[in-house]
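Only one protein chain is missing from this complex, and each of the others stays in its spot.
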Amino acid sequence: MFSFNNIIHYLSEILIALTIFLQIICSLFNLKKISNYLTAAGLGLSLYFLIAAQVWPSELYSFLFKIMILISSLLILFLNTRRVFIKYTIHFNILYLFSILFLLMIADSTNYLSLYLNIELFSLAVYFLFSMDKRDVTIAESYKYLVLTVTASAFMLAGAAFLYGLTGSFYFQRISDYIKTSSNYSFSTYVIPFFFIITGLGFKLGVFPLGNWLIDIYKNVDTKIAAFISVAPKLAIFSALVKILGSIITFESSFIIILFALFTGIYGVIYGIRSNNLKEIMAASSYINISYLLIALGLYTKLSLATMLFYWAVYVLMNIGAFAGIISLEHSNQYSQNADFRGYFYKNPLFGLCFGICIIGLLGFPLTSGFIAKIYLISGILNSGVIILPVILIMIALMIVSVCIYLNVIKKMFEEIPYKEMNVIKTKSTNAFVLYICTFMTLFLGILPAWLIKMCEYISIYI
Amino acid sequence: MGNSIFHCVTTYNYQIVSLILFFVGLLGVTLSRNLIKILISLEFIMNAVNLLFISFASYKSEQAYLGYTLVIFSTGMSALVLSVGIYFAYILHKKFGTIDVIKIYDKYKETGKC
Partner (left out) sequence: MAEISLLIFIFLPVIAGITILTPLFSDNQIYIRRFSVYFAILHLLFSLMFFIFGSNIDMQNTDCISCVFAPDFKAALPFVNNNVLNQIGIHISFGIDRLSGLMMILTALITTLTVIASKLYVKKHFKYFYSLVFFLETILLGIFTTTDMFVFFALWELELIPMYLLISIWGNHNSKKSALKFVLYTFGGSLFLLLGILLIYFTNFAVSGVLTADITHISMNRVNLLLQLVISVFLIVGFGVKVPIFPLHKWLADTHTNAATPVSMLLAALLLKLGIYGIIRFNFGLLTLGFTVLAPILGLLAIVNVIYGAALAYYQKDIKRLVAYSSISQMGLVLLGVSSLTNIGYSGAVYHIISHALTAAGLFFIVGIIKLRFRTGNINRLSGVASIAPRLYGFSMVIILAAAGIPFLSGFIGEFLSIYGAVVSSLVSFKLYAVIGVFILILSALYLMKLVHEVFFGLLPERFKNVQDIAVHEFIVLGALSFIIILLGCFPFVIIDFLNV
């Protein structure tokens, strides 16, 4: 509930809203340069106030998710885009901040009404972000995304309506209380609402039945926005999902979530194995990683939630690093969407190395944080009992095939190319900066992960 | 409430109707080739959900305000989103000269990506 006494808790959101207001003033005088700095400053300040604010221990996980959203959006802000976007810098910044604002609210939402409203408002900004360059393809993508978003929201709302009919409330906490106190509780009455809600929320995560949009969006939309879409909304939705699952978690709901997750993973693997395009591979990687994360989330034990948080932190950095590598490749190729990444390593060994480390991290090889995350995730899942062993075996099969997908990238990177095609990859320093930071963090968390693991375990105790 | 016709219409019937509406809308979204028809089907879906909420709200007399609040919000929100959708449909029509989904798809495959 909102009250002005604890306004400090909303300071980061208020700061972002204030920045949006200042951006609008900037747009009046067409102050492009200031606008960029202002956005970075606003996000940085709101990150600072987020960390500085005191939170209840039970809210710590959404706090962590919000930090991850802000960090990832700050990093993505530094990536460079195609020329058209430079013309509309201020508009881009306004829409970007707008979407981040509502993402933070999604992560904080306590009931289905605010969840629905924030998702819709976030999507409203995203439709225009997609089609900012006004190409035919992106407008079509925007339209498609709109139709799917509304459908998915309707699914979620239908589920919420059934829950409302059963329990008489929208609030996650009250639904949980009602279920706990009701005498004749059986999950079978909750299966349909739960199914609807997961389908609706899974849309934003790219979970199987409605997650088809992901590939087209990755392929057609500007890479910077694709990077944003690949990370931030999923983080927010996961934060909401932790709350929702907390209200109605049983064996059956775990089963449903794991089923969704496995389908998603299998779909991603099947898609990724025959694709030859970096964006498609990233989309497949998103499907696969989301499926691991959903399995860990669905089990809902303390350790599996801790592993989920750790995996998210690691995955965000690796994913942004990989996108930064892709963008720097596209930047030197006149922004062709299907940039040829053959011989990447020989074109620019340092970039190639960093990009390779990010990809290897996604693969889960040692020395990178992906390895620690993989071990930790499997141990977290295994810890919930031997009954889960078949799921782990399917996960292992997914991992084995995903090696095939990622190694395709590495293989192409080390392919020898004729000398005349060898144009050295050059990009803006900010882009390289993001790539280096993500690579450094990937290696750093691969060697010294203990502090983050400790933090995640501490947070998961209070969920 | 003494009316005999309305007496036999329970919340159960409303739910059935709203579910039918929901799936009709879903079919419309998936099968329709017209950009505007898709938007109309979306409106079907949203209205089905609204109907569901209203029926439950009338059933839950104490917490009825929650359902009505949500319906008001969702009506406004869907109007907002639909207007954006119509804007996109309009631009697509301007660019491609058609509102047939498959024709648009074929056209931008022809002209080459980007």
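Per-chain numbering from 1; labels A and B assigned in written order.
What we mean here is this: a residue touches a chain if its C-beta (ideal position, glycine included) is under 8 Å from a C-beta of that chain, and two chains touch if they have at least 3 such contacts.
Quantities reported herein were computed from a predicted structural model and do not represent experimental measurements.
**Student:** The chain left out here touches which displayed chains?
**Tutor:** Every shown chain touched by the left-out chain: A.
**Student:** Considering the whole complex, which of A:K87, A:K134, A:K426 or A:K454 touches the chain not shown?
**Tutor:** Considering the complete complex, A:K454 is the one touching the chain left out.
**Student:** One chain is left out of this view; which of A:I192, A:I396 or A:I461 touches it in the full complex?
**Tutor:** Of these options, the touching residue for the absent chain is A:I396.
**Student:** Name every residue on subunit A in touch with the hidden partner chain.
**Tutor:** Given the touch definition above, subunit A has residues 360, 364-367, 371, 374-375, 378-379, 382-383, 392, 396, 399-400, 403-404, 407, 410-411, 414-415, 448-450, 453-454 touching the missing chain.
Note that in this section only the chains that are shown with their structure count from here on.
**Student:** Roughly how many whole angstrom separate the Cα centroids of subunit A and subunit B?
**Tutor:** Each chain's C-alpha centroid was found; their separation is 28 Å.
**Student:** Taking the touch rule as given, give the residues of subunit A at its contact with subunit B in the complex, in rising order.
**Tutor:** Interface residues on the subunit A side: 112-113, 116-117, 120, 123-124, 127, 131, 135-137, 139-140, 142-143, 146-147, 149-151, 154, 157-158, 160-162, 164-165, 168-170, 220, 336-338.
**Student:** Can you list the residues on subunit B that touch subunit A in the complex?
**Tutor:** Contact set of subunit B toward subunit A: 11, 22, 25-26, 29, 35, 38-39, 42, 45-46, 48-49, 52-53, 56-57, 59-60, 62-63, 66-67, 69-70, 73-74, 77-78, 80-82, 84-85, 88-89, 91-92, 95-96, 104-105, 108, 111, 113-114.
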